[in-house]
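One protein chain is absent from this view; the other protein chains keep their places.
Take a look at subunit A:
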């Protein structure tokens, strides 16, 4: 399946910030319906890789193809291409001047030119999907971090994306709020959504991911089934990283 029908196909990707070579010749693809978790130490380039998938970062070389469309092609309508790629940020990035409902309807009405009542119907549906039906009129400032992140997920889902990108979605949350966000993400995965998740939640990766990718120093060091990669990593760098993440107090 991975070979025949990739939803995301990245070839020879290079990204520099100034003289800093953050992504080195990355080849990476994701099949339809696949859930991929990307792990690695900070500065390994995993967030940058994710941000290259919807071209929030412009790579210096290489190609990014999503759903048969080459985003790196200069003739590509990037705004149109991004509509089918939902993104969830570490800092939620909800629009503070809009209610939860309007956070979800805004792109529907301005980008997809949907009628107000249809946009609201879609938005309510998705807020219900993340368990926030009773918070539709709340402004972001009145919501907890976990609730804000779930609104952000509903906002992305409202566009009916073919692919969802998660950039450390639980890293800014208080520990007791992480679970509610991961539960929503797990349900999404069960429904067959294609997902790329940059995360530090190893337990989530083990349980939900079809494939885990370990990145370090701007490259993919190894990847494979979570059971294999997380339990018996081949590379010493992976072993090292996992040891530090899983037993942070040791040494």
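The rule we apply is simple: a residue touches a chain if its C-beta (ideal position, glycine included) is under 8 Å from a C-beta of that chain, and two chains touch if they have at least 3 such contacts; residues count from 1.
Criterion: contacts and distances are computed from a predicted model.
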Per UniProt, the name of the complex member that is left out, chosen from "Orc1-like AAA ATPase domain-containing protein", "Cysteine desulfurase", "Amino acid ABC transporter permease protein" or "Multicomponent Na+:H+ antiporter subunit A": "Amino acid ABC transporter permease protein"
Among A:83, A:187 or A:206, residue touching the chain not depicted: A:83
Chain not shown, touching residues in subunit A: 54, 56, 79-80, 82-83, 85-87, 89, 91, 93-97, 106-107, 110-112, 139, 141, 152, 155-156, 159
